[in-house]
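What follows is one structure encoded as structure tokens, with my remarks underneath.
Every protein chain except one is present and positioned as in the full complex.
On to chain A.
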Amino acid sequence: MSTLTVPDQIPSLEEDCEQLHKAFSGWGTNEALIISILAHRNAAQRNLIRQTYAKTYGEDLLKALNKELSNDFEGVVLLWALDPAERDAYLANEATKRQTSNNQVLMEIACTRTPHELLLARQAYHARFKKSLEEDVAHHTTGDFRKLLVPLVSSYRYEGDEVNMALAKTEAKILHEKISSKAYSDEEVIRILSTRSKAQINATLNHYNNDFGHAINKDLKDDPEDEFLALLRATVKCLTRPQLYFEKVVRLAINKLGTDEGALTRVVTTRAEIDLKVIKDEYYRRNSVPLDRAIGKDTHGDYEKMLLELVGQSDA
């Protein structure tokens, strides 16, 4: 469930734009005003604001934000202001640029979005980067990572609830065979995880648990240093229990020495309108501390304020 709160009566588009424009003008920037508007508008409303702002002031709102804001606050506002599809395209493109373990971000986008959302992201990618997402991912990854990530970002999974139980049992067996012989990047493993519908995968992994006594991720823990295995485990989690996956990302981001603002910003902005409420509940369950309190302790300034507006206050 979403954590975004939008007032019942919002100002007109023109008023919102005027206020934002005011926030940029004169000495300094009125960050609080920016937060009070943008953090309480949904994707459709933000799109309209951007359009109206451009028509009225002849400048892309994002450009203005980029000029006026800085650091982590700028990061969260810019990412938030984007349309979800554009945001995913932007995040994916950033992830192909660097050498780091941003394979995880690519997998995250490919597996936690609905097939339709992933498609929209791919369309936005064409428009913005003049290339296809899969060609960039293919070009910038290698080996097992490429083997897994290209099919994942290219998938257009069936979205129905129908499940073939016999098939689930068979494919659970295949997965177990391959994993037992440490063939983690075997074509069959990739095939099942990257093409089957989420409902089918869930059924398959339930069978795995039933037939072999424990969840599949337990068998993927062979080598703690193995990055591919880590990605595979995260893939499974994203496909079956995305909120648990996001809770962990947020937990690690906050617990990390100095905080991983990139990850925190990414999760909050991409999930605020989807399931951040569930992630919050998971966070509390796992850490005995409400998420907003943890964010408050770990971040500061306008960055903190913006995050908290998106995350919402805890009921406690």
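Just so it is clear, a contact is a pair of C-beta atoms (placed from the backbone, for glycine too) under 8 Å apart; a residue touches a chain by one contact, two chains touch by 3 or more; residues count from 1.
Quick note on the criterion: contacts and distances are computed from a predicted model.
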Query raised in the report: UniProt names the one chain left off this complex as which of "Annexin repeat", "Probable D-lactate dehydrogenase, mitochondrial", "15-cis-phytoene synthase" or "Nicastrin"?
Result: "Annexin repeat"
**Report entry** Contact residue for the chain not shown (choose from A:119, A:230 or A:289)
**Finding:** A:119
Query raised in the report: Just one of A:22, A:55, A:97 or A:131 touches the chain that is missing; which is it?
Result: A:131
Query raised in the report: Which of A:196, A:237, A:271 or A:305 sits in contact with the chain that's absent?
Result: A:196
Report summary line: chain A residues touching the chain left out here are 119, 122, 126, 130-135, 138-139, 146-147, 150-151, 154-160, 162, 187, 191, 194-197
